[in-house]
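Of the protein chains in this complex, all but one are displayed in their positions.
We just call them A, B, C and D in the order they show up, numbering each chain from 1.
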Amino acid sequence: MFGLGKKDTTVFVVVIILALCAPFILNPFPTGSSLAQFNAGYPDLMQRFVIFGIFAIGFNLLFGLTGYLSFGHAAFLGMGSYAAVWMFKLLSMNVIPAILLSMVVAGLFAVVIGYVSLRRSGIYFSILTLAFAQMSYNLAYSVLTPITNGETGLQITLDDPRILGSSATADGSIPVTNLFGLEMRHFTTVDVAGWSFNFSVGYYLCAVIMILAFYVAVRIFRSPFGMMLRAIKSNQQRLYYTGLNARPYTLAVFVISGMYAGLAGGLMASMDPLAGPERMQWTASGEVVLMTILGGAGTLIGPVLGAGFIKYFENIFSKINDSVLHGWFAFLPDGLENFVIAILHPFVGKGWHLTLGLMFMLVVIFLPGGLVEGGQRISRALRRDKPEDNGAASKASHEPAE
Amino acid sequence: MGILEVKDVNKRFGGLKALSEVNLSVTENTVHAIIGPNGAGKSTLLNCLVGKLIPDTGSVMFDGQSVLGRKPFEINQMGISRVFQTPEIFGDLTVMENMMIPLFARRDGAYRLHAFRSVESEAELRSRAEAMLEDVKMLDKRNMHSASMSRGDKRRLEMAMCLVQEPRLLLLDEPTAGMARADTNNTIDLLKEIKEKRDITMAIIEHDMHVVFSLADRITVLAQGTPLVEDSPENIKGHPKVREAYLGEAA
Amino acid sequence: MDAIILQILNGLDKGSAYALIALGLTLIFGTLGVVNFAHGALFMIGAFCAVTLNRILTLSHQVVDESRKDFLGNPLKVDVPYVNDWFGEAAGATIIDWAVPLAILFSIPVMIAIGVIMERGLIKHFYRRPHADQILVTFGLAIVLQEIIKYFYGANPIPTPAPDVFRGSFDFGVLLGFDPNVIIYPYWRLVYFAFAALIIGGVFAFLQFTTFGMVVRAGMADRETVGLLGINIDRRFTIMFGLAAAVAGLAGVMYAPINSPNYHMGMDFLVLSFVVVVVGGMGSLPGAVLAGFVLGVLESFASMNEIKSILPGIDQIIIYLVAIIILLTRPRGLMGRKGVMED
Amino acid sequence: MNVRPDFSKNANMAETAPAFLSVWDMHSYYGESYIVQGINFNVHEGEIVALLGRNGAGKTTTLRSIARLNSPQVQRGEIWLDHKPLHRMSSYEAATAGLGLVPEDRRIIPGLTVEENLQLAQIAPPIGWSLERLYELFPRLGERRKQEGVTLSGGEQQMLAIARALARDIKVLLLDEPYEGLAPVIVDEIEKTLRHIKEQGMTTILVEQNAVRALQLADRAIILDTGSIVFDGTAAEVLQNEELRAEYLAI
Partner (left out) sequence: FTNEPTGGSVTLGFNVPQTGPYADEGADELRAFELAVEHLNGGGDGGMMNTFSSKTLDGTGILGKKVEYVTGDTQTKSDAARASAKSMIEKDGAVMISGGSSSGVAVAVQGLCQEAGVIFMAGLTHSNDTTGKDKKANGFRHFFNAYMSAAALAPVLEKMYGKDRKAYHLTADYTWGWTQQESIQAATEAMGWETVNNVLTPLAQTDFSSYIAPVLNSGADVLVLNHYGGNMVNSLTNAVQFGLRDKQVNGKNFEIVVPLYSRLMARGAGENVKGIFGSTNWHWSLQDEGSKAFVQSFGTKYGFPPSQAAHTCYVQTLLYADAVQRAGSFNPCEVGAALEGFEFDGLGNGPTLYRADDHQCFKDVLVVRGKENPESEFDLLEVVEVTPRAQVEYAPDHPMFAGGNLGSCNPGA
């Protein structure tokens, strides 16, 4: 189906279902319950999940396939955001031109940065990309303020021209990003017996784009181009003597992956029309690296999982403060309650970094292939129960004869 | 005029003269063996042919065109494939994928690989790859991760990757080193068969005289960077200088 | 002219800090090939060794002073350090004053222990894993170490002054025949410079005049074969790690008076130190040191008003710009060895 | 075929130990793939044993298991060298206990010169041949001592790998295809050396594809097939046994 193999079709269908049903899946706890704190099904976070998913998918095309570790990918995301916000300021609040321009701008920068950086490989490449991104960040923060509005970030204002739209709405506020009138921030909340689910226009736009982006990525993975990118990672020398010039292909994938980043940046600005320089900082580039590795570099779905994992911690764990903890453990006797809270206190709220750091270490130590490997292990363990399975049978033949 | 003409090639590594005044002419559709003691410069010479090294002076012409100054992949696209002395394969890929890459390179050229069509759908190329694997008796290993094969298998895979490109000139640097005797014999047969079936020229470096004498039409003996003699196999076998400096008891 | 000399001096000093940090990093990253994102954290812990020693020396008991009131209007409790009780007020104050130099001694065993534990407990399992995995685990570790420090010391910078005798600055200009106050240089930075030179020299000597360096280099290229030659490479890697941690820690201790330590100071230096190591060239100790000084001096020049007025914002990007230029003109940085982390 | 050696504490070791090197019921895995499937053999002091078999039979795996490298993993079995339990050691301990391996892909250490490669072998005791003596055996290496090891020609690298093993005072020498890529005269030379050190009491296991050559040198032969021993006897027996030669050695 869709020109994909059987396994890929399954993965793809799973991704579609997950993306479309996210409002349900991410809100498993009734609103009133104390566990509602763990619900992630509100528009902003769902949007972030899929946007960073797109970013990570694109990054993985470059890193997972060719092994070129770019440490400056956030620059493309940032440039995409700036491009999109400028589009909102100058043209109209429709997201389509903004997203298109963000991809084009990011792509153009990727051509230049990629062309230069790909002259080196390994760590030298990483540092070149890092240097470019840090330069962009530092300049955006200071000298380029007329374009980027510096530290504060580029925002839309009441007196932007917006030649195809209006500078201000009738009631004097700034117009809202939209898709031909459909407002991005519009959402409907459906309450079902204690649960409430948010269906947001913005989220579904992002989700559909993410599904498309995922589809394109799968096709690239399975194409001759994708295969030869893996060959680059494996043995460049052999590739050259096999009659293929690796350089244009790596540049191509660098640009594609830069455009994915630009797309993510454009979407981010479309959901929330602001673009700040921190988006280009090395920590942001590092974050997408971490997302990809955490989920499983070189796998199809890993980067999306990794993105979700990190964003979840950032947004959910950081909000658990002591009074929330007291709410959960109120049923315990006072002394015990305070004890439990004292134990948990360093790991939540302002300690969310600590938990995230520990999770990084635990995942990489125990699941060398990332979260995807965790999933595989679980499914393997489940399958092991069924003796008629092929995989298990063929493995048995490898066992010692006695 | 041979298909490959090497004229007055010199190559130095620092103080060491690895090649000096090498002249070599390989006639089309023949097997030309290059033998000589270790460190004689055989691999260096091959490196000069495929663009891995650039000679200090001299010229290398393939089919009337100079290969000097061209990139390795351009030289390959001209029709020269090479098997290395230590196996060079795509270790992270399966055997079948290793075979597909040279096929794509041959069909689509250096720059035009598809980014959207699935590899699975290339039935024709797949069947050619499978046929080639069958020829080197590796079809049963087609889905194996190529890094986890034994060394002899890696060599056979590399040779299959070169052969499947149907090059006009095939350069083999000790193709049978480390191969089991049975496979060595197989390889000899395979190379012979290919030579008969197709227009192919081969230059082969080998220390296994059995292979050399079974395949070669002409032999050049290289010693200390210069060609010592070039002659037919029979004459080389009897050449006293060669026997003493190189062949030893094997002759 | 004087401005240039001034900036060279400044640059050398800044460079010595970069060189020292990069030196520690390159032992692990350039030599062992482990992408150690926790290196900055080691530097930070070094600085906190100074803070900790300061705290230990000022361990106090409280004396209630009825004559003064605290902010809530209760009698003020005055902290009296134990050292004052034991050695008398003057001697006690001197000991506390010398906390930073004393912390050098204190930090060496602490840092070596941390390095060894880190290597044995964690990094050991990652030599054969992809660099990406190393990044993830060391980054995780860096966060954890930072958060632990933050938990105990807070997020604010903690002033950790140098001994009183090193306060103030030395007038170089007078020495060179300029007017007074034209070229001045803080004493502590001179100390830092000398200290850095000492450490760098020591590490070079250790690696140059013993086979240790060669063995580690070989072990990084091919652990298996080195093992086949009867060498316990694991132990040497552990030692190397301990050494690197100690160098990082010492760099941190001495840096504490220059900038008050805070829990994220390591992250601030992390990227920069990676840039320095790579610009110097992977696998080259002299390269890392050279790059440290080159970048330090260039950064100082870029901050000159004369240059900033021609190229606004140049000081924001100079390091990265220079890194790009060097890496494009010299494929393996200033002095890099072939094949080290090029794939 | 073999009895388990009795190394119980009280027994007189010299008497009970049936052999110098004993491999007992060894099972080796690469990850999940099961390669060496329970092999037993003994090697006596001063013997040269040829370990033969097709590509992928498990010869390299066997040698690597004995040398206690990290992969393959020996999941069961015991290896005793001169009353020392190798199977409880890591590779560097095994090396200090007197084991020397010349790996099949030579494993010259990049970034080190020829001389440094040899010096490296003499850092951990026990130290064997002096560098001068090694250069005497391989004059080529002497000439190239300042060159980076990996830029040597294929044959020169092989010499370096062998020299590196001899630079240590070893009791058992494991050679994985030592003749590969060497000129016939050099092979003769090395054979002579092997005979020479055998006279001085060196015990050797030789893996070689050129079975005839190996059998001429060896006292005994072991033939492996898909990870199991299919023959263990004297070299002469193999040479006489047509069926064995045809089936496993293609000679």
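As a working rule, contacts are C-beta pairs under 8 Å (C-beta built on N, C-alpha and C of every residue); 3 or more make two chains touch, one makes a residue touch a chain.
Predicted model, so just to flag it, every value in this text is computed and none were measured.
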Among displayed chains, the one left out touches A, C
Give the residue, chosen from A:F55, A:Y68, A:Y260 or A:W352, that touches the chain omitted from the document. A:W352
Of C:H61, C:R128 or C:R167, which one is in contact with the hidden chain? C:R167
Out of C:H131, C:K150, C:R223 or C:R332, which is the one that touches the chain we can't see? C:K150
The one residue from C:E119, C:D133, C:E224 or C:D315 touching the chain left out of view is C:D315
Touch rule applied to chain A and the missing chain gives residues 39, 42-45, 48, 138, 141-142, 145, 150-153, 155, 157-159, 168, 171-174, 176, 185, 198, 272, 274, 276, 278-279, 314-315, 318-319, 321, 323, 349-350, 352-353
Contacts of chain C with the missing chain: which residues? 2-3, 6-7, 9-11, 13-14, 17, 68, 70-72, 76, 150, 154-161, 167-169, 181-182, 184-186, 188-189, 257-260, 262, 264-265, 268-269, 299-300, 303-305, 308, 313, 315-316
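In this section, only the chains that are shown with their structure count from here on.
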Which of the two pairs, B-D or C-D, is linked by more C-beta contacts? B-D
Furthest chain, CA centroid comparison against chain B: C
Find the geometric centre of each of chain B and chain D from their Cα atoms only, then give the gap between the two centres in Å, rounded to an integer. 30
Determine the centre-to-centre distance between chain C and chain D, using the mean Cα coordinates as centres, and give it in whole Å. 48
When you check chain D against every other chain, which residues touch at least two of them? 33
Which positions in chain C are in touch with at least two other chains? none
Okay, in this complex, where on chain B does chain A touch? 50, 52, 71-73, 76-77, 81-82, 84, 88-93, 97, 100-102, 104-106, 108-111, 113-122, 161, 165
Hey, which residues of chain C end up touching chain D in the complex? 211, 214-215, 217-218, 221-222, 224-233, 283, 337-340
In their shared complex, chain B is touched by residues of chain D numbered 30, 33, 53-56, 60, 104-105, 140, 144, 147, 151-156, 158-159, 177, 180-188, 209-211, 249-251
